[in-house]
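The structure appears right after this line, and notes come after that.
Removed: one protein chain of the complex. Kept in place: all other protein chains.
For chain A:
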Amino acid sequence: MTASARTREAGLSVTRLDVKQATGSSLHRFQVGESLRLPVESAMSDCRRQWNREDELPVYLAGPISTGPNQRKSFGMFSSVEGAFESKTIDFDNYAVGRKGSRTPRSGSRERLLDTGEPVGKTPSEGREGSPSHPPGERDDGRPGVETRCSAGKEILTTQGLNSERLLIKGGRVVNDDQSLYADVYIEDGLIKYLQSMIIPLSFPHPYVIEANGRMVIPGGIDVDTCFMKPFLGTQPVDDFLQGTKAALAGGTTMIIDHVSPQPGDSLLEAFERWQEAADKKACCDYSLHVDIPQWNESVKDELELLVQEKGINSFQVYMAYKDLYQMSDSELYEAFSFLKQLGAVVLVHAENGDLIAQEQRKILGMGITGPEGHPLSRPEELEAEAVFRAITLGNRVNCPIYITKVMSKSAADTITQARRKGCLVFGEAITASLATDGSHYWSKNWAKAAAYVTSPPLSPDPTTPDHLHTLLACGDLQVVGSAHCTYSTSQKAIGKDDFTLIPEGTNGVEERMGFVWDKAVAMGKMDENQFVAVTSTNAAKIFNLYPRKGRIAVGSDADIVIWDPDSVKTISAKLQQSAGEYNIFEGLECRGGPALVLSQGQVVYEEGKLQVQQGTGRFIPRKHFPDLAYQRVKFRNQVKGKQGVIRGMYDGPVYDVVPTPKYITPSPSAKTSPTSHQPPPIRNLHQSNFSLSGAQIDDNMPRRSGHRIVAPPGGRSNITSLG
């Protein structure tokens, strides 16, 4: 009660201040501390406008804030992020009681920060509120300079009634990755504007109040690994961006990062634009994109640079599997890693040894095994672990952060664990399927069922794998939970009915992702709710530089919020799911915990089992390069790791004479040598012994007893005669 009184008082005082500002100058900066809590219309517009400016430069993403007055000590594994604790909602006294005193330095630091921030161009794309008059398809995502943003006042005032959604979540327990606390969350225009215990609804005009009744309020999940458009032999997954994001929202995931999968030879840029266009039309939740690099060559470099610098992509996937298709050799990987490191991008690695897989596949087909069980047989766990090890070695050599997608087996996970223990920069992602089920189903008598589980790397047949992966997630050795959602219908899977290598790879999981982590880790006591938030949302946001816009409930963050019901129990079934796939690999499994209500961009999109989504409302979220979590250490290591030669005098002794031998180019490692007929002629270097003993030599004084061996008959001894 007293708190609310103070709030109102403060609000008034701030109003004055803001009016002054609004009238005073054109230089409007969004000031989290003040304008967020303005309950007055004018202030609303003010902050609206400022937020539009923010689209060009979101204050919390803009860069380091070093001088916050109550900056907390860094601790824990993810806390070294610069500025991560700014603008957090922990210092309530700062807002409630001691606010006046502490506000000035805070806002001061913000001003400074904005001034030092980069001017234009790095734009998080505008959401619905920015371009209400445009049909969704025409939105110019991420493009700066839309007129409504700079011009203040009028236009926004007219439109704000339509768009600003005011929501108040009351009485919930806000769970972030670092702490949980009871607080009310006030949301406006798709952003969290206010986070405090006991917000009196009266102080805000017409909010829509949601009573959380003590349930958990968590940041919406981020699914970093989906493939909603990945083509396979010309067919597309049955879950496109619409179906897929619907399923995601129904499961409490409010943001997805999809893989752009160009084919070898395609332009990355074009592929990216195709994906973005499709997603803009269809996606119901915010999305971002990874770009897969199907092959490495010079022309790719320019496109990568463009994607990073201008398109807001900071993560690229490379493949160590799919021989003769996507696979890169170690040399190419080394080059790719080096290049991506310069760009400040995160390297995603699909880690499997493609050479060996190709061999095993041939062998197994040769044995007459054509069913889906051939898939795990040809991709044993060791090959995954080996490739993970190699990827980490390469990453470590290049000093580049590595992100292993789809960690499916214990040994691969352990490899990552050990590497992290040695200080390697590597992140690991477990996926829904590997966390909730195992690979025993590949041996199902039902072909359709067995085929539904086909994904790469395959699910490990070891039934203790899910448990182990959950344990590693809980202790932080694995960091992220993705879904690798890529659903094909049974008829599509049946393309490979006579040859398991042709079965399109992918399982569902986007909808079940959060639920199973809760069920298998939190409900089992392995993980607490904060770690749950970390692995399902916050860590991903940090690694891919979405933080703190996503992945946290804090003032200024996007209003992607889930009210989580830990007690709900549901039985997974293909009949009840949002995904369009006709087979659910978790069919019949019970899952405790699920979203009771999902807010995406401040809109209620899911409530009590009902989805209310609008196609095309998802925005593309660009991501800056050099995410702190991944790159801060890299920067330091770069400085430390310089190599130096030894300064010596010149060697002035005798030097042996060498005839340059012709050099052969071995075929690239993924390649195999051709059969004998293609063998190059033997290098029996007959000119090798051009050593002459005539005359005095420079090195006659040197004792070189072996010199006499060089005196061979000219032309050397022939092989054939010496056989006799």
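To be clear about the criterion, a residue touches a chain if its C-beta (ideal position, glycine included) is under 8 Å from a C-beta of that chain, and two chains touch if they have at least 3 such contacts; residues count from 1.
The criterion applied here is as follows: contacts and distances are computed from a predicted model.
This complex has a chain not shown, and the name its UniProt record holds, of "Fructose-bisphosphate aldolase", "Glutamyl-tRNA(Gln) amidotransferase subunit A, mitochondrial", "Proteasome subunit alpha type" or "Dihydropyrimidinase like 4", is "Dihydropyrimidinase like 4". When the omitted chain is restored, the residue from A:Q317, A:S489, A:S557 or A:Q601 that touches it is A:S489. Contact with the omitted chain, checked across A:G172, A:G220 or A:P380, is made by A:P380.
Considering the whole complex, the residue from A:N213, A:S331, A:T464 or A:N638 that touches the absent chain is A:S331. Although one chain is not displayed, chain A still touches it through residues 229, 231, 233-236, 238, 263-264, 274, 277-278, 323-325, 329-331, 334-335, 353, 355-356, 358-371, 373-374, 377, 380, 382-383, 385-386, 389-390, 393-394, 396-397, 443-448, 450, 489-492, 494-495, 497-499, 501-502, 574-575, 580-582, 643-646, 648-651, 653-656, 658-659, 661, 663-676, 679-685, 688, 699, 702-706, 709-710, 719-720, 722-723.
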